[in-house]
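Okay, handing you the structure first.
Removed from the display is one protein chain of the complex; every other protein chain stays in position.
And now, subunit A:
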Amino acid sequence: MSWFDEKGPEGDVVLSSRIRLARNFEDLPFPDIISVEQSQVAIKRCKEALLDKGSSLSPQLQFLDLKAMDDTSRQALVEKHLISPDLARNYSKGGLILKNDNSVSIMINEEDHIRIQCFAAGLNPEAAWDIADKIDDLLEENESFAFDEELGYITACPTNVGTGLRVSVMMHLPALVKTGNINNVIENINKLGITVRGIYGEGTQALGDIFQISNQVTLGRSERDIIGNIRGLAMEILNAERSTIEALLKSSKLQIEDMVYRAFGLLSNARVLTSEETLRLLSDVRMGVNMGMIDVPITVLNKLLIMTRPANLQLMCGRRLEPYERDIKRAEYVKEILKTQSGGV
C-alpha cells in the first residue's frame, strides 16, 4: 500500500500532497561538512527517538541502510519520491527511516540532518502535515533542534529557515497544457503578487503533463498559512483544469476521444514502450478516464506511473536490464496490468 494505491480528495487532478520538514541537531555540523562519525551520531539519535522508544508509530517504521543497497534499489526509492537524487548519490553518510506503507520517509543527513517527508493521496496537505508534526514532536522529545527565536528552525541553507516547511502538490494538467491555457493560469498566479513569470519558457512542458506546485518562502508565515496558500492555489488550478476539460468536451469531443483511444490502444498492445512514451500515453489515458471515456481505475494509472520507471521495472524483474530490454518488459507489464485491472473502453 502506498499513496498511489488510493485515490485521494480531488484525485482526478491531484496525484499527491507532500509535506517536508527540515530539522537539524544544534550540536552537529550540517551534512555538507559532517564527518563520518558525526553522521553516525545523527543516525543513531533518529533511530533511538523513532524506533527504540516504542511509540505507537515505531512498529510501522524501519531503518533502511542505503549503503547496503545497490544503485538500482536506491534509484527505485528516488522514483517513488522516498529519497532525493542527492541522497541517492551521497548515500554513504545518509540514512532512511521508512513507514511500511511508504507514506512517511525520514531522510537523515541529506541537506539537513533530518528531513521528514509525509505523503497523502490527492489534495490533502493537512493530513500529511499532521503526521509530520507528530513525528517532529516525537523526535523533539529526545533531542534539541537548532532553533532561533527570530529565524525559527535553523537549516543548512537560509532558503529553508523558519518553518523548514515545503508543501508540494503534484497535479496532472493535460487539458491546460493541450490548450495552452497553462500560461493563463500562471498569469493569474502572478496577479496574486507571486512571481511565476518566466519559468514557463518554450519546451519546459513537464513530462506526462504532471506539475508540482510548492512554496518557496518558509519564514514569516505560519505552517497553516503556507499550507492554506498552496491549497488555495491548487484549487484554483484544479478548477481551471476541470473547466478546460468541459470546454474541450464541448468543442472537440471526437478528437479527444480519438487521442484517448489511440493512447489506450498503444498502451494495451504495443510490444516496445520507452519510459517517455509511456508517460505521455498514460497522461492521455488518464484524461480519458477523467472525461468518462474509458474505465481504468486512477489508482492503476498511478501505479503504472511509478512501476514503469526504469529502476522500479528492473527491481520488479529482479535483474539489470539493457534499455531496449526494459522497453520490451515495460510494454509487457503495461499490457498485462491493463488487461487484468481495467474495464477497458
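In the analysis below, contacts are C-beta pairs under 8 Å (C-beta built on N, C-alpha and C of every residue); 3 or more make two chains touch, one makes a residue touch a chain; residues count from 1.
One rule holds for everything that comes next: contacts and distances are computed from a predicted model.
Taking the options "UVR domain-containing protein", "NAD(P)H-dependent oxidoreductase subunit E", "Electron transfer flavoprotein subunit alpha/FixB family protein" or "DsbE family thiol:disulfide interchange protein" in turn, only "UVR domain-containing protein" matches the UniProt protein name of the chain that is not displayed. Checked against the full complex, the candidates A:Ser39, A:Asn124, A:Thr163 or A:Thr244 give a single residue touching the omitted chain, namely A:Thr163. When the whole complex is considered, the residue among A:Asn124, A:Thr218, A:Thr244 or A:Thr308 that touches the unshown chain is A:Thr218. On the side of subunit A, the interface with the absent chain consists of residues 18, 24, 26, 28-30, 32-33, 78, 81, 84-86, 111, 133, 136-137, 140-141, 144-154, 156-159, 161-163, 165, 168, 170, 189, 193-201, 206-208, 210-223, 229-230, 233, using the contact rule stated above.
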